[in-house]
Structures are given as C-alpha cells and as structure tokens.
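Heads up, one of the protein chains got dropped from this complex, but the rest are sitting where they should.
Chain nomenclature is as follows: A, B and C, assigned in order of appearance, with residue numbering initiated at 1 for each chain independently.
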Amino acid sequence: MWINMGPQHPMTHGLWNLRIKVDGETIVDAEPEVGYLHRGIEKLCERRTYTQIIPITDRLCYGSSLTWSHLYCLTVEDLMNIEVPPRAEYIRVAAIEMQRIASHLMWLAAYAADLGMLVGFIYAMRDREIFIDLLQALSGSRLTYNYPRIGGVAHDAPPNFVRDSLRACDYMEGKIAEYEKLYDGSKVFMMRNEGVGVLSKEDAMNLGVTGPPLRASGVKYDLRKDQPYSIYPELDFEAVTHPDGDCYARYRVRMEEMRESCKIIRQAVQKMPQGKWRVLAPRIGPEGTGLGRVEDPRGEGMMYIVGNGTQRPYRVKIRSPIFVTVSAAKHMLLGYKVADVVAIMGGLDMCIGETDR
Amino acid sequence: MMFRSRDFVKWADGVFEGVFRRSSLGGGLDLLTKDFFNWATRNSIYPLHFGIMCCALEMAVASAPRFDAQRFGIIYRSSPRQCDVLLVNGPVSKKLKPDLKRLYDQMPSPKWVVAMGECAISGGPFYDSYSIVPGVDQFIPVDIYIPGCPARPEALIDGFIKLQKLIKENKRGLFTGK
Amino acid sequence: MDKRGAGAPAGAIERAPTTVGENPEERTFKALLEAFPSTLTDFKKLRKGIVRARIERRDLLECCRYLKDKLGFEHISMISAVEYENRFEIVYHITCYGSCLLLELITQTPKDDPTVESVSSVWAGANWQERESYDLMGIKFNNHPNLERILLPKDFMYHPLRKDFKG
Partner (left out) sequence: MNLFQFCYGIIHWLVDLVNHLWYWLGDVLPGALGEFFNDVGDLAASHGNISVFAILLEVIVIVIIALINVLNFIWIDRKFMGRMFDFYGPYYVGYRIGGWLQNLADGIKLFVKEIIVPKKADKLGFLLGPIIFVGSSFLALATIPLGTRFGIETSPTDTGVPGSALIAFAFFAIAPFSILISGWSSNNKYSLIGGMRSAAQMMSYEIPLLLTVASVFLIAGSFSFTGIIDAQENIWFAIPLLLGFVVFLVCLVAEVEVQPFDLPEAEAELVEGWTVEYGGMRFGLFMMTSYLRGYIGGALATALFLGGWNGPHIIPEPIWFLIKAYIVFVIIEWARWSLPRVRVDQILNIGWKRLMPLAVVNLMIAATFKTLGWF
C-alpha cells in the first residue's frame, strides 16, 4: 500500500512529498518527490547583475541564508580574484558560525517537535532568538540578511558586538549542556533514535551524502578543515564525527558542532582586527569561471559561476547538499517502521528552498 | 412510493430553512446569538500547519515563547478539516497550485485566507520566474495581506488581530445569513 | 528502482599505488596522464587543493571508474552543464576525501547532440544531479536508471535553462 506523506504534512518541514510503500508497518520502498518549490533561481540569476543576486541567494536555504550569500560572494571573489580585507573575513566567519548555531537550533526545534517533544521545540526556538538578535544587530533583518557583499560586508559590526556575542556564547554553552540532559536523559528519546536509519560509511560516501549525516557515519571530512577557505586555518577547532551513523549519531554530531561554533565565535570575535571592512568590486565581471565551496550547516554547498565579461553572470550553478542527501533517503528508510520515517527524515535537516532552487 | 428517511431529513431541512428565513423567528434567534458566535469565531483562530518557505520559519517563531500567538487562541492544526484560516506563507509554484486549491476547498465554510510575505502577495523576489504563480489571489480569495520578506512575527500577529477585526465587521447570523 | 552504483566496490577504500613525498596534485596528474595520454588535455592547478582537467566525451566513464577505483576519488560533488554558442560543457567536480583534493573534469559535446555517458553506475550520488541537468538543460545521459524530470512538473515541454527559453 502506497502512503503519500504529501506536500502538506507536519513531518515535511517544507514542501516535498515522500511516497512510501508499506507492508503492515514496515517500509518496503520509498520515493521522495521534490520540485514543489522550484523557483528557477539559476535562470533568475542570469537576468540580474552581480550585486542584485545576493538577495536571491539569501532565499536559497532560509534556515541558513547567510552561508549561501557568503558562498556566492566567495565564488564571485574567486572569479574576479578580489582580496577581502581581514576585518571583513573575521566578521563573516563570526556571522556564519552564529548562523550555523541558529540553523542547528532550528533543526533541533523541528526534530523535537517531530518526535512529539514540544518542550524541545519551544526551548530551541527561545534560545535561537538570541543569535537572531545578534545577526539582526549586524545586518538589520531577522532571517534573510543580505549582509555579505562582493569584497567584504555591508556594514561594520555594531560597537558592543564583541561583548554581546561572548555573552551569547557562554549562555549557549550552558544551554547545550541542559539540552543534553533533557534529550540524552530521556529513555523514550533514546528508544526512538538509537539504531534507527543507519547509513554505513561506504553508502554515505557513495551516495554523495555530506555534512553532519556524513560525519555521523564516521567519515572525518569537514570543508572548514580539509579545504579551508577565508580565515578558518587560523582558528583552532576540530571536525566532530561519530562512528554509528544512526539518528542518534546525527543528533550528537550537531550538538557537538554547536559547541565548536561557540569556540570559533569566541576566537573570531576576539581576534577581529580594526580597519576596512569592504573593498569596492568592479561592476563588469571578467571572462572565465569561479568556484566556491563552503561547509553549510546541512552539508557541502558549492557554486560554479561562468562570467562572460558583462555585468551579468553567464551561468550560475548551485550544488545543494540536501538535494543529494534526499536522493539517499531510500537507503536509510528501508526496513524501518512508518513511525521512524519522522526520525530519519528529521535527522537530515531538510531545507526545501535549496533543494528545489 | 417508499418514503425513505433521507427524504424526510431533506424535507425537514427545507421547512426549517423556510421558517428561519421568512419568519421573524430566524431574525430573533440571530439577534440573540450573532454576537456570541462571532465572539467565539473571532477568538479561536486555527491556522493550518502548512509551511512553504522562509515565512514558515517566522510562523513557527510566532508561536514560540518570544512572540506568543497562543495568547490570542491561535493553535496550528495539521488537518484542513479542523482549520479556519489558510496561511499561505511562501511562493506558490505551478506544481503546488492544484494541491493548494484542493486544500482550500477541504476547509469548512467560515474560512479565511491570509497571504503572508511578498511571495504570497505578488511572487516577491521571484516575480519573473517561469514556475511561480505571481500572487496567491489569482486562484484563492485572500482576506489579509501581511507585507515583509520574510514577514516579521510581530507583523503576523498584527495580521491575525486585523483578521479578528475583519471577522467582527462582517458579522453574519447563523440562521438567516444576514 | 534505481541501480545503486552496483559497479562501485563496497569494500574498504584502497589507496592508489603512488610515489610518496609528492603533493597530491602532481601525483593525480601523473597517474591520470599515464592512464589516458591521448584524451586528457589541459591539466592546470587552479589553487591549493583544486585541479582542472579536460577530457574527451568518449573516455569519460572510463576515467571516472579509474578515478574512483584507483585514485580514491569517492565523492562526486557537483555535475553542472553550461551552454555556450557552439558547444555544451559538462563539468564534474569530484572530491578525494583522503588527500582533500577537488578535480574539475570538463567534457564538451557538440551543440546539436548533448548526450554523455551516465556516471551514476560509478557514484550513486550522481543519479539525481544528472536528472536535474536533463530536466533543466536537456543533457541526455545514456543508460541512466530513470532519466525523467525531477524539479519541473512532468508535462513541462521546455528546458528552461537553455538560452533560447524566454518564458
């Protein structure tokens, strides 16, 4: 019997459709179907100039919009090979790590609500507001920031930005310990998560899964470490991995990553040099191609831009981590119960905006 | 001619309709209950748990502790049968249009539609895209428009308060529909 | 349903027999040149950890299989299709986890017949990305498990990312 976890379904955070073939309660076959939110962003980018595309890339993945506009700016800087002033790099890295924590907290909220724990949803939402306020102090808007520019950032950091972010990091580290007591301590949460949706190491690599689900399967590969961009080589943190590869491992990896991000924010904010925070970029893009690669909270985000000497890019190709991870959903679902679909799909932190582009 | 119960029910229904509409009984009952029913409909709005894009995050934040929508009696239900507000919070692609129309038809009658965010009002930053319907009001009657891209949670709650005022203005009796 | 990269070895990832001491770029460059002397051209090191190579359409699948089995390039990051005036370019970004190297493999096809061998038999991750290139740009991938539209509704007649699509 085919069940249609259709576009309008509380489990699917966003618009996609998972058709499951069920015999009794166990899943026999699964077929994800995407495309309900396809806005043709790659076509729109070809009609806009280089700076007009930044707000569009913000709306790619609305859970972590800063990382996508940053990725776009990195790619265009690679295309035009512009040197970004160090202060802008530090502000960018601090903002990205705050965005990573906010995105992981948004994931934690959705995941706990899926498993039925409304307490988790509410606490994660409440604590996410702190980082949203910090990013709003930086860029002026709550969700789609339009903050990075080609060659730097839009405005300088507000005066007591350093004090606020240090205070936020201390508060967050206390809260992560509290969450771990709430989640790891609850036997029911462990029953729903351990040994569910196991993805082996070879499968994860072969299917192209990247980011927390890949590191949860034991592959130690973090773009910030292995293919460092901007100023990550100067900051010390480590990539978090977990051997098991089940839903609990993905939850564990994300909680540790939040701790790592707090560490990064502290270093980036304290080492932030004074000076210029923006370099003016030329309006006319050169011939040639640009490539950007960034560790998005959901996986490996990539962009490939072909310039043809006019104000507008000739072709913009966006690689979305969730688009590939969803294609691997079938291998995680087979053999588990219908009630596990929620835990497995929730563990992937779906963001449909970037999947459908 | 076998007289089945269904005919009797239809006939009785017709009689009651006639009595309420023509005689003063319907008007009288309306006078008594119209305000009370309207107060009840106004103060318990159940929007449909249906997120499309970034405004969905702001909708979720609106029901979180900081901007608490529960104070106004707003609970997100997940089945269209039990909701009375369809909150469209993102761009509607051409692939989604038939599903959204079906969702709208499944909702019981006193229903309203709130278009949240630029994408739902006019297609927003994707107005010139080949696969986005520029504006929800092309195929669903919309009552409340909430500007912003994404619309802030305060704007969403302000939109709900405006919806409550809208319900209060066009008050219609249950029995005579006047 | 889709054939999950049956060809790919599911065992442990064995290292290619390479000389010690050279940095990964030269090592991959030498290994690739030995395997495909005629068809592999224009090898360039863009920046640390990123190399570019062009290859003929004929040897694409062979080269990908060689990359996966011998040189340990386990992960295909991105498959992008770019339409120029006289040719289509399909760019494969392939990553090697071991030596943190990204190879940009570019193949060209004439404008009128944009067909390429499908690499989903080598990496299962490429399955949906090839469907997306077919859906938006109209590139046909031979013996792909189920080459059909993925993002656009099934009855959409055009390939929107073509330059002649004004819609």
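A few points about this structure:
The rule is short, and it goes like this: a residue touches a chain if its C-beta (ideal position, glycine included) is under 8 Å from a C-beta of that chain, and two chains touch if they have at least 3 such contacts.
Bear in mind the structure is a predicted one, so any value in this text is a computation, not a measurement.
For the chain excluded from display, the touched partners among the shown chains of the whole complex are A, B. Within the set A:Asp58, A:Glu77, A:Glu97 or A:Asp340, the residue that contacts the chain not displayed is A:Asp340.
One of A:Val28, A:Ile122 or A:Ala154 touches the chain omitted from the figure, and that residue is A:Ile122.
Residue A:Phe189 is the one among A:Phe189, A:Tyr229, A:Tyr304 or A:Phe323 that touches the chain missing from this view. Take chain B: the residues that touch the chain left off the picture are 36-37, 39-44, 64-65, 68, 70-73, 77-79, 81-82, 84, 106, 108-110, 174.
The chain not shown here touches chain A at positions 1, 3-5, 9-11, 25, 112-120, 122-123, 126, 186, 188-189, 191-192, 337-342.
Basically, only the chains that are shown with their structure count from here on.
For the pair chain A and chain B, the distance between C-alpha centroids works out to 34 Å. In whole angstrom, the spacing between the mean C-alpha positions of chain B and chain C is 49.
Contacts with at least two other chains are made by residues 95, 130-131 of chain B.
Shared interface positions of chain A, defined as residues touching 2 or more other chains, are 35, 38, 40, 43, 356.
Partner chain C is touched in their complex by these residues of chain B: 94-95, 130-131. Of all residues in chain A, those touching chain B in their complex are 6-10, 13-15, 35-41, 43-44, 47, 55-56, 59, 62-63, 65, 106, 109, 121-122, 125-126, 128-129, 142-144, 352-353, 356.
Note for the complex: chain C touches chain A at residues 1, 4-5, 8, 10-11, 13, 46, 49-50, 74-78, 80-83, 91, 93, 97, 100, 102, 104, 123-129, 132, 136, 149-153, 160-161, 165.
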